[in-house]
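For this depiction, one protein chain was excluded, whereas all remaining protein chains were kept in their positions.
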């Protein structure tokens, strides 16, 4: 199965992503969901603004997934990242990995989110009560 | 928040469980979902029958969650397990952990499913094309 | 005194019932109940060897002393999760 990569302004649809990667041979699904928190670094967050370098982000995510697939012999993966303005409680990223056995699903899902944060050109501007700033890392 | 523990004949509702544990201070949610596979140990599985010793299972799950909460300083957890007859592709278990930071959510979620499999009195009968058997482990 | 035994999974299949009350000597131990059940249901032997003991919803060692009305379950290897 081709991995699913979604970069979108729209709210992320967890159910649709899980549905899309599910396969009768898979016994375990791990979903990671990143959510906009109401606070960060001691500040009260008002909302977030995500910006993406879309063509490159798509390519980097494809590469991360390919690495994970090779390393854990997994097949069914979806990565969705939202951009634009996100309110508290909304999902910025959803990663779904379905595998025959759960251990690989946990490892691959964690690898994908950790690597995505480091290497995919997506930026986050935190708009807090006392001003706004691009968040590094 | 009191952890959510669900033992039910009904199909598990992933969205409701995620909703129930989500909290504005949490930045990461990890969901693990165990799914009935179409094959196991080289056999073609027809369906599964889960049996539960309900009072004790509830108590054991509460204890596992309490351990995870203490170990990773997490608050928001839901564990749901279905019993009775389950068809291929249906979810037998859903574990949701929401935490301020994702690393704890991954660790706690994995700890809960691993420990649950070992210590919670739930049994699985595999009904395959060539007969049925209680599965150990 | 009387204790309640409940049977699950393969044990239930063998004894063909979900529960029964057993009369045992006062201050009997879990180990005594094991012996008693194996006399009554010799076919339980292989699975009992791989089962652990629970009294009133907690895992306990075989040297646990029982009390009137206790609920005793021999827990075969579990298969919950997925």
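We call the chains A, B and C, going by the order they appear; numbering starts again at 1 in every chain.
Simple rule for what comes next: a contact is a pair of C-beta atoms (placed from the backbone, for glycine too) under 8 Å apart; a residue touches a chain by one contact, two chains touch by 3 or more.
Treat the numbers as computed from the prediction; the structure is a model and nothing was measured.
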| item | value |
| --- | --- |
| Touched by the hidden chain, restricted to displayed chains | A, B |
| Hidden-chain contact residue, picked from the options A:21, A:35 or A:97 | A:35 |
| Contacts of chain A with the absent chain, listed as residue ranges | 34-37, 50-53, 55-57, 59, 81, 92-93, 113, 116-125, 134-137 |
| Chain B, residues in touch with the chain not shown (by the definition above) | 27-28, 102 |
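Quick note on the criterion: only the chains that are shown with their structure count from here on.
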| item | value |
| --- | --- |
| Chain contact graph, described as a line, ring, star, complete graph or other shape | complete |
| Per-chain CA centroid nearest to the all-protein CA mean | B |
| Which of B-C and A-C has more C-beta pairs touching across its chains | B-C |
| Between chain A and chain C, centroid-to-centroid distance (C-alpha), Å | 48 |
| Overlap residues in chain A, where contacts from two or more other chains coincide | 27-28, 102 |
| Per-residue multi-chain contacts in chain C, two or more chains | 82 |
